[in-house]
Structures are given as structure tokens and as C-alpha cells.
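Every protein chain of the complex appears in place save one, which is left out.
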Amino acid sequence: MIIQCRKNISESQIDILAATCEGVVVKYDSNIFVVTPSAHKAVDAQFDNIIETSWVMDSDIQLSSRKFKADTRQIQIGKFTAGSAQTLLTVGPCGVEGEEMMEQTARLIVESGLTSIRAGAFKPRTSPYSFQGMGEDGLKLLAKMREKYGLSVVTEVRDSTHVQMVLDYADVIQIGAKAMYDHGILRACGRSQKPILIKRGFGTTLQEFVQAAEFVLSGGNPNVLLCERGIRTFETKSRFTLDLCGVAYLKEYTNLPVILDPSHAMGYAYGVPDLARACMAMGIDGLLIEVHPNPSVAKSDASQQLTHDAFRKLLESLKPIAAAVGRSIV
Amino acid sequence: MIIQCRKNISESQIDILAATCEGVVVKYDSNIFVVTPSAHKAVDAQFDNIIETSWVMDSDIQLSSRKFKADTRQIQIGKFTAGSAQTLLTVGPCGVEGEEMMEQTARLIVESGLTSIRAGAFKPRTSPYSFQGMGEDGLKLLAKMREKYGLSVVTEVRDSTHVQMVLDYADVIQIGAKAMYDHGILRACGRSQKPILIKRGFGTTLQEFVQAAEFVLSGGNPNVLLCERGIRTFETKSRFTLDLCGVAYLKEYTNLPVILDPSHAMGYAYGVPDLARACMAMGIDGLLIEVHPNPSVAKSDASQQLTHDAFRKLLESLKPIAAAVGRSIV
Amino acid sequence: MIIQCRKNISESQIDILAATCEGVVVKYDSNIFVVTPSAHKAVDAQFDNIIETSWVMDSDIQLSSRKFKADTRQIQIGKFTAGSAQTLLTVGPCGVEGEEMMEQTARLIVESGLTSIRAGAFKPRTSPYSFQGMGEDGLKLLAKMREKYGLSVVTEVRDSTHVQMVLDYADVIQIGAKAMYDHGILRACGRSQKPILIKRGFGTTLQEFVQAAEFVLSGGNPNVLLCERGIRTFETKSRFTLDLCGVAYLKEYTNLPVILDPSHAMGYAYGVPDLARACMAMGIDGLLIEVHPNPSVAKSDASQQLTHDAFRKLLESLKPIAAAVGRSIV
Partner (left out) sequence: MIIQCRKNISESQIDILAATCEGVVVKYDSNIFVVTPSAHKAVDAQFDNIIETSWVMDSDIQLSSRKFKADTRQIQIGKFTAGSAQTLLTVGPCGVEGEEMMEQTARLIVESGLTSIRAGAFKPRTSPYSFQGMGEDGLKLLAKMREKYGLSVVTEVRDSTHVQMVLDYADVIQIGAKAMYDHGILRACGRSQKPILIKRGFGTTLQEFVQAAEFVLSGGNPNVLLCERGIRTFETKSRFTLDLCGVAYLKEYTNLPVILDPSHAMGYAYGVPDLARACMAMGIDGLLIEVHPNPSVAKSDASQQLTHDAFRKLLESLKPIAAAVGRSIV
């Protein structure tokens, strides 16, 4: 359950409450909450005088539940406001590979009237013999694009050895599908106030996915976005299976903005535009699309990145769909 | 490979060719084809004089491949033409439960400007202790709605003991997800010329799914439509997982119209409208939506059927999306 | 719930009871049962005088539940008694391909001291361009092996168009993984008294799997065996994933003998012996192993069939494991 404490209650009283009910103390704005395991359904009467209000919950989806906070969280990312009628379209290559291609990408974004760039500097490859990313040099190039073009930067943390570095450089910290159970990363992100984009693991249930957000939220950072990017199923014609039923669930039951990544789900450029249009029609809060000036020479994910021309065409086709569902693309 | 025979070749010559290369003889319009296992990549020179042209194929997706026939098959279903810019919206209850509710459904369809009704008379329930459908009485009610309201009828065959009966009553024979490997049904449908709607099994790969269509196509019936209705994955918050990556594959590689069934995938009414809008934005050929005058008393699939009011709202929201992708709803 | 009626109750009284509680009437030996949907938890007091005893059930796993019948069902198959300390080892090729190879197989079985042969005459292939089996000619060859060598015959029904034919020839009717939802087959098997071996569909939950058995059991045939043969998962190094956790569940909660098919699960001969030993150590009731005199020329499943030599070695290694778990191989 979530317990909202009255104002002017001393920290020590709150700590006693938290200890008694095995709860976590969470501070948002000027309010203090104690969040207990959801198995707790009531609090001892001795605490009545320090409790403002409380919410009994069905599962450990608590701070992210619409039962606690009915409206989608508003989160500012550069010129984009998640939780409004805007849909973020953040694009870029799978990995930062050099300055020239990042320049080309940034110019595509600006010319398209968009506001955000995405690319990885730390690549979570499954083989030690593959390109592992440019590391801090890649982060520096991303920061350069932000300064030069006024773009917000979305980039990934791979493991907790460099989480602070990514927090320092990025506007949105992306926790990748393979890292989303990582307590080291989740807790570090919980201590920040920067927007955290958590990608669903490809073997992760929706329950576990949202509970990963609870680590960050209960750590004190209210700015979490969820990203569906495909789950692993028996089907092998596509790389993963984009779970739009899951998106319907997340929209219905959680207060977290939902971002979609059709590129990783499909794994092949040919299907990305159709899927992106499908996502847009669901009225989602954002889309990540992988684009590359020359996908055939990309050092990772070569098959799924769109050319710049293909992207421009996709964008044109997305606009009337966005309008049909009452949204604008930024 | 697919071998198109020259005109005026005798049946016995064609039979020798077919026997030599383990092929199946297929007649479409005035042409005769021999379709061999795709492992065959060439034909003996002795047959050169009877071959008009041929297609070497990568897999047993042959007659349904865009490599053989580039354009989507045009199939007429009442006033709807699959393979055109029209999208069929066929609606109705999970099962035929009685005349009054079928009347209400038919009136909803007519008032909505739609042309097709769907409902099951033979329900493929997984428990012998559940409602199994009205059988032939249900088919008769469907036929009555066709006559009274001019609607095309989509209904399901459960097993091959009653396939001929369903062929007699229906305009579109739906082969359900649990029956789509059934050679008895597939071969009977191959001998008909009626449109056959094959639903993907929830444990079925796309390769097997399209190969089921090949049974019907190679049996002599060119009128096959595919229906994605969700696959079984580890996620349990939704009943199944709608595989839109798979739809992107089917659209890219096959010449069969693609119909979507978001109701069965989601399993809960709340997510159906969002998913239906996503499907529509992919420019698909048709949508099946379960609606019921009073879902709470439905004898099957109670949780996933829309009320008539919810359906009307959904339809209004689908129209601008259809327009955005250049399609009209019939 | 399962309701056992008192002796000497008239059929019409029982029919009223069944109609009142939406139940199915099932006759075993000299007892009459009415099986209702498991949602029913009580019967109206007016029927008290015709009810001998009753069982309230949690789910539609009813007649197959250990709650109804605690001991594993004893089912006789030639010299083998399922439900005893014997484990059946039935072997043979994927498909009947001709008399000579069936002769070789039968001699292998007899020389190995075994009692049962298995092979398919109707192959449920997923492509219409593959070998579909020898049909009735195959059944006749199997019957010939039975007469000549005294072996029991296990063979598969593919769809309900030929279920009666298979019932006529076989000692054990195998309902394959792709046919196990087929009401036509299940109901025909329910009217027989022959042992029915139901294979789990590769996309089928354990709940649905056991409910398929309920169709046969509630049809009046008490002789059902379950066969786990691998489920479809994201892993592609093996053909399917043998679900031994599922076997543990079936052994714990159902009264049906459990047979294992490691050949189809693995899909490659190299892993079959190890898996067969694993199955045997679980104390299961039977094993199906695919063997072929010359696997490299097999018309189906070439990669997974054992040579006769490999099979002899496997059998020797199985004996001490069977002994370790208190079982004998027949």
C-alpha cells in the first residue's frame, strides 16, 4: 500500500512507520510517502495521526498505477512534454559510429522539425567479438549535437559501471532490454531527477517491467517512461514480436508515458513504417526509430535501420494518423 | 517450383510431369500448373516443350508468394472486394446464441453501413463441459440474416465432420486457430471456390500458417484470406499477443489478403479499440470485431466482446485512420 | 463437479439431473456419473435421493483428476499394463514407408524383448508438397506386423475423415499434436473403448491438454494416455522444448498414464538418448522413440530417427535407470 504522510511529521516518526510496515520512504515535491509491500492491506491504528491518506494496492505496481495517480505523468524532455497530446519521435542510428554520421543525423532531425536524437555509445552486444560502442567518446559526440542543434539526447546505459557517466551526458537515460533488472542502474537512476526510459526485456512480463519502474520511482525519481520493443516468441521471421496488447495494458493501468520501438521488434527495415503507423494510431507518447545515413555499412543492427529517405516518407505518412488520433509529432 | 503448362497439353502428359517431379496439378481459370516440392529447382529437359514458364521457390510458400503473383489476390465477399482499397469490417458475437441477438447484431451492422456478419455455430471449446454452439440451427439463423439484411456471412468450421455443411451455408468459411492443420477441412475447402479465411494457430509459425493456405490453393481454390488473431507467448496480462510484425511479413511476402482479429488477441474489451486502430493504420484488408448486445451474459468470450455503443464509437474513430492510409471501410 | 448416481436410478431421472446442471452423462462399468461444468459447486436438494456421492472440482480437469480417482488408470496394451510398474517402450519409424523396413523394425523390436510398434500411416505434414503417408496401405502393413510378431500397434489419426479406419486397425489410437483439439476425433474416440494416446499440441497449455482427455473420458472411454512431445518456445537449436516440468505436473495432479516422446522434442538424433534416459528416471509410463533402418533416406523426420544400432545401445543404458526407479521395460 501507499501511505501519504501528513505535513510536519518528523522524519523519525516516518522512519518508525516505514520500519513497522517494511516500507520504503519516498519524497515527491513536498509530500512524503511510505510504500509498503502490496501484501500489506492496513496500518496499525497507532499511526492514524500521521497518515493523510492511503491506497491499498493489488500488486507491487503501486506508484505507477492509475489507481494511485490517474493521469499520465507529465515529463519534460527538451521541447517535448510526455503525458500531453504530443508524441515524441526520436531517431538516430543504433550506435554512435563517428562525427560525420551524427552530423547527418542531426541535420535530418532538424530539417524534419523534430527535437530529439537517439544513439548508443555503450552497446550491449551478446558477443564479445562484436563492436561494443564508442563509449565516452560517443557520449561526447551526442552532447555536441545537443549544443549545436538544440536536440535532446536519448542514450543507453549498459551496466552500472558507467551509469553516472551516462547520467551526466544524457537528457534521457535509456535502460536497455538486457539491463532492466539491474539494481545498480535502477537505484542510481532513482537518485537522479532526469527522465529514465526503461525498455522492456524481451523475456520480461508486463508485471516485472512495471516493477522495474517502481525501483526508480520509489528511489525518488518520478520521471519514468516505459518502452515496448518486442518480446521473444517462437516466431523467427521477425527479430522479436512487438506486443501491442501489452501497450494497451500499460495505457489502461499505468500512469507512465509509453514509447514504442518498432525497429528492434521487427529487425528488418521493410516492416518498420507499417508498425510505426500502427503504434501512432494507438495514441502513444513516443516512437524510437533507427535511421542511418547508410544502413548497409552500419556496425550494428544493419538490417533494421531506415535510410534518411525512407524516414522522410514515413514521417509524412505519420502526420495524418497522428492528427486522426488528436496528437502532434515533436 | 511452380510450373505453368502450355495450353493444349494433354492431361496425361501433365500427369507424367507431375509424377516425375512429385508435383500437384492445380487448375486456375484456363491455366494448368504443376507445383512441386520447393526443393526441386529444375525440370528434366524432356518436358521443355510442355512448359510455358516456371518459378523456382525458396520454400513451400509458393502459390501464395508475391514472387509467383505480385499483386494481392482480389476476392469478392458480398459487396467487399479483398485486395482493393476497401477494408472489410465484419462484426458479430463470438457464438450464435439465439435469433433475437442475431437480429440486434444485423441491425447494428446495417445501421453502421457495413456489409458482413460473423458468428460461430460450432464452437471449438477446449472443455467438453462448456457451451459448444448451436450447430446447424446457428447456421440457419446466420443464413436468415443474410436473406433479410443482405449481409455476407462469415462462420467457422470446427472439424471435418461438418465441413460440407458450413460450406453450404456460409459466404466465407473460417478455419479456426485450432483447426488450421486439419487436412480434412483444408482439402474440402480446396475443392470449393468459396472464400476461405484461415486463422493462424496460436502456436503456429508464419511459415506453417501460409503453408496451410497452400493446401487450399493447391487444391484448386484460389480464394484464401489469412487472419492473424494473436499467438501464445509468456505474457498473461492479455489472452494472446497480436503479432503485427507477422502481419508486416505477410503483407511483404504473400499475395493473400490479411484480416486482423484484435478481440481474440486481447481477450479484454478495454484494449480492442486501440488495437483495432493500430491494425487499420497498417492498411490491412479486414478486421473481425466481436460485439454482443450484452457481453456480460455471453455464453463464450464474455470479457472481450464490445457493446454496441462501444462499437459505434470505435467505428467513428476508425474512419479518419482509414482515410489517412487511403482506405474505405465496408 | 462429478456426481455419482445411485444404482437403480432411471435414465430419465438422470437425464433431468444432467439437464438441470448442464452436465454430461458418463457410464463406466456399472456406474453412472453426471459431470457438470466445474463452476457448479452444488446440486439442488431435490436430487439428494439419486446422488451416491460427488466431487467438487477446481477446474474442468475432472475425470482425469487424482482428486476423483487417486490411482493412475490401469490400461492394457497388449502385454503392457499402463499404470503398473511397467514402462512401455514403443518404437518404429516416423512413417510407414514400405514392407521391408517395417519387417526390419518389427524384428528389432522382437529381438529387443519389446512388445509394441509405432509408425504413422497418415502424416499431418504442414506442407501439401511433402510426403503425406501411405494411408490405409500403411495401416495394413502395421496390422500385418501385429499378426506376424504379436506386437501391439500404435498409430496416428490425422483428421476425422479417417478416424474410424484408424480405430479399426490400431491397438492404440494416437491423436497427434496438431489434431488434439479436433472434436470430431475426440468424440469418435470417446465412443470406442480402445486406448487413446493424446499428444500435447506444441502450443497447448497443460490445462487444455488434460481437457482434451476429458472429451474422450466424458464420451465414455476411460482409456486415455497423455504424451508430452515438446512445446514451441523461442529456442531454435532444438526442434521443440521437452517440458518435463509439465510431466511433473501431470504425474502429480492427473490419473492418466504419461508417455514421453523425446524424438520429436529434440528433432536431432544426437540428443535423443540423453533425453530418453532423463524421461526414464522420472518413472514415466512409456517412451516413444523413432528408429529407422536408414534414417538418412527417411521420407519424414530424417534428422531425428535413431539407427537400429543406436537404439540397441540406448536400450542397454535405459535398463539400469529403470531398475533404479523400480520399473521394468516392456
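Just so it is clear, A, B and C label the chains in written order, and each chain counts residues from 1 on its own.
The rule is short, and it goes like this: contacts are C-beta pairs under 8 Å (C-beta built on N, C-alpha and C of every residue); 3 or more make two chains touch, one makes a residue touch a chain.
From a predicted model like this one, the values you see are computed outputs, not experimental measurements.
Enquirer: Given the contact definition stated above, which residue among C:9, C:110, C:143 or C:281 touches the chain not shown here?
Expert: Result: among the candidates, C:281 touches the missing chain.
Enquirer: Specify the residue from the set C:102, C:244 or C:314 that touches the hidden chain.
Expert: Among C:102, C:244 or C:314, only C:244 touches the chain that is not shown.
Enquirer: Write down which of C:11, C:48 or C:252 is the residue touching the left-out chain.
Expert: With C:11, C:48 or C:252 as choices, the missing chain is touched by C:252.
Enquirer: Against the chain that's been left off, what residues of chain C make contact? List them.
Expert: 203, 205-207, 230-231, 233-238, 240-249, 251-252, 265-266, 270-271, 274-275, 277-283, 317, 320-321, 323-325
Enquirer: If the missing chain were put back, which residues of chain B would it touch?
Expert: Touch set of chain B with respect to the missing chain: 232-234, 236.
Enquirer: When the complex is taken as a whole, what residues of chain A touch the one chain not shown?
Expert: 22-24, 35-38, 60, 62, 124, 126-130, 132, 158-161, 178-179, 181-186, 201-205, 207-208, 211-212, 214-215, 218-219, 231-232
Everything that follows uses one rule, which is that only the chains that are shown with their structure count from here on.
Enquirer: Suppose each chain is reduced to the average of its Cα coordinates; what separation in Å results between chain A and chain B?
Expert: 37
Enquirer: Counting in whole Å, what is the centre-to-centre distance of chain B and chain C, each centre being its mean C-alpha position?
Expert: Distance between chain centres, rounded to whole Å: 32 Å.
Enquirer: In whole angstrom, what separates the CA-based centres of chain A and chain C?
Expert: Taking the mean C-alpha position of each chain, the two centres sit 48 Å apart.
Enquirer: Two or more other chains in contact with one residue: find those residues in chain A.
Expert: Within chain A, residues 233-234, 236 contact more than one other chain.
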